[in-house]
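Showing just some of the chains, left in place.
Per-chain residue numbering starts at 1, and chain names A, B and C are given in the order in which the chains are listed.
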């Protein structure tokens, strides 16, 4: 079972990871975390919803927080380039036997609800209301100065089906992890926008959302935002890092848990990968973490994730070998 | 005369600015500047050519330096995604009345030599030999830690024709500058890879190359590389900055002149622009440089550029109004 | 005329530069500059005075701003260790023929007004009210995150008398500048606290205050505070830099002019100099600025300074040789 060939001229153009929609129990606490501490910009808010974007984002939102009884991730958002691409996407998901439904979503154009073979609930649109980019509004910068959403990571037992489905839609596989001397896909890093990730699938009970990741400008922001989280009462939410990944992406990261346990990765660096000759980088388990330093991820990072609202997830694998495998990001 | 509509599904896929080919008089001096001081990686070298790449680049080269009697820029390199795209590109340039020629270029796949309506000599290919990315080879990092080529800027009187030609090939116009109350295009910032620039055209005598720009990781690298340039005898080559652009791109930059006068921009930050609703940002002259700080660019920055080898250039406009206009990047 | 020997066991213990007292025309504008933009902490304020300190300072103030009809520097503050040292200092200044007067200064202990042989109006005390250090109050950090006062620089024609007077009181000469092949002191850098400067005297019309200098944590703060100054309407106040000194101190600096023209240096780095074997570093004019990069200081930086309130100053030397000399910091 080999890696599929890339599709360089897909039938429709999914462009990037777009946003996440989370249910949270206390919007005021979420605001204290995301806005007052991390530094996200409020694009809109009402009694029970908060729409946030990063400092460089000109689109309306990359995080939507809705009041709910139980924390859950409602949707992972993807963008297509045009309305025509959206119609073609709808047809493709439908003919693939996946559920599709047109919905109204505030501040977004026509919006498609569907899900992928891993069971990830998706929300796809071609347009969003625009907002001013804050890149030069220095007087509003604070916290981690989050720039933009970069990618999401999903836990699933269906890593290979997910990989094949996304690659058929033109996603490139930038890196992947297999057990030693095996072709079983443990984790796949898939991208459309020309850097290593838009969506990542890792083998674990699922479907669940492991994290949404946002770029921040510099290393000192990684350290500073932790100090600020501590001061603001969120110190226990610093789950892992600041540190360095010694596997796919090689990012300098910190992983946070928001007040409802949703995981946020802040990171500073990725590489550009656009060219056709960029082959997927294969990592065997024993290649990972060579020349590493720093603490290993805690159990919480290796086993926990946000449930998808209304989607049943399997059981987390807590065997030693699974935990070993899960050490990798 | 309005801005053309974007072409979301171009007939062929130019993906990014790829490389520059420069003639230099003394390869040892160039190596002292680019490799020993700025921190570029040598991919290959022979008696009279040096092939360089940035730390994150997996392609063979983003700078080619060839020994020559007189400094000049030989070619600006662009990448297409596939060999099929390359054939379609050749047909498009040819039927547009532009010269096309297939050549052999070391370490590159099939290579097309052509030029654009501004007279920029182009070199287009779909593939290059790959080299290991150095992103985790920390022990080799030094100088400015240059990451990758980002864009080139060309001086020309044919700004509008260049804009229309590139947009017809799927380039998006991220930002542009016009005189106050005018639609005359003074500068256009065109992109394919999802950030503000791949190629920029600015109104001045041309065609000439104003600069090639490379990303560096953090602000402290901007300051540090200047210190190092000073120590290594290249202090006079720090032409402008470190500073901040108060116009298109808003980059934190430093502009350098290499030992042959070729200009290099190092900068730390750009924003992502992918979505169809991202409208070109219009700057009138009087919008520029509001809320600015720091020195204005020196005359050299406003008027000088690298000649393209074998291409006649017009005369630089040294009138006051042109200089005023040229203040903008 | 050689350099005096250091006095390792002075009769009284002046410990450090302590504060500056400035007259400003509009306290609201000064607050917008120093507090809202640079990030100083307000220790106290009333109708016509503002007391500021840096983030790490546990003393009440390092800057005092008083409303006045004309901008001027009222006093340069020095600290002695104990009340006993203060009495001995008073006796020393008095027996040296210098004016001494005991005054009441808010938030300070017993305070001595005097002046040095250069005519610098001094305010010396052994104690000040304490305030909480803000070093861990990360949620209040903003702007340049100024840490503490470091030194002041005074313009005077009496460089040698000032040098001899301060060295006799135990100040160490860390560095000094002379014309080529000369022992005429052009600039002297004097210190008590174990880094290169507490008070600096430079040859020019005086006595005038050239600047007060404050430490900031990192290089990125140097660049960021300029961006913020621009946004907040103070962009023209960025007088020189960010840059690097290529002479005494080797600091990474930016020089600012406050709304009344008082000059503030922010810088990131100095070295420790405590040991008896640390000889004063001699710079001849032609040693300066070797291996430099970046813009030379503007005329304003070379010639302008704050008048001392009620103290007549000579005329600035605008001859070419003086300007040449004044290029050095």
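We take it that contacts are C-beta pairs under 8 Å (C-beta built on N, C-alpha and C of every residue); 3 or more make two chains touch, one makes a residue touch a chain.
Predicted, not measured: the structure shown is a model, and the values here were computed from it.
Visitor: Once every copy is counted, not just the 3 shown, what does the total come to?
Guide: 4
Note that in this section only the chains that are shown with their structure count from here on.
Visitor: How would you label the chain B and chain C contact, same or different, if same means the shared numbers make up over half of all numbers there?
Guide: On the two sides of the chain C and chain B interface, the residue numbers are mostly the same, over half being shared.
Visitor: Name the chain whose C-alpha centroid is farthest from the C-alpha centroid of chain C.
Guide: A
Visitor: Select, from all pairs of chains, the pair with the highest number of C-beta pairs in contact.
Guide: Comparing chain pairs, contacts are most numerous for A-B.
Visitor: Which chain lies at the heart of the structure, taking centres as C-alpha averages?
Guide: Of all chains shown, the one whose C-alpha centroid lies nearest the global centroid is B.
Visitor: Chain A to chain C: how many Å between their CA centres?
Guide: So the centroids are 50 Å from each other.
Visitor: Take the average of all CA coordinates in chain A, do the same for chain B, and state the distance between these two points in whole angstrom.
Guide: Here the centre of chain B sits 32 Å away from the centre of chain A.
Visitor: Hey, what residues on chain C touch two or more of the other chains?
Guide: Answer for chain C, listing residues that touch two or more other chains: 218, 220, 224, 227, 230-231.
Visitor: For chain B, which residues are in contact with chain C within the complex?
Guide: Chain B reaches chain C through residues 218-220, 222-224, 226-227, 229-231, 233-238, 242, 244, 246, 252, 291-295.
Visitor: Which part of chain C faces chain A closely enough to touch in the complex?
Guide: 136-139, 142, 218, 220, 224, 227-228, 230-232
Visitor: Please output the residues of chain B touching chain A within their complex, sorted ascending.
Guide: Spelled out, the residues of chain B in touch with chain A are 8-9, 13, 15-16, 56-59, 79, 81-82, 126-128, 130, 133, 135-136, 147-148, 193-194, 217-219, 246, 250, 268-269, 271-279.
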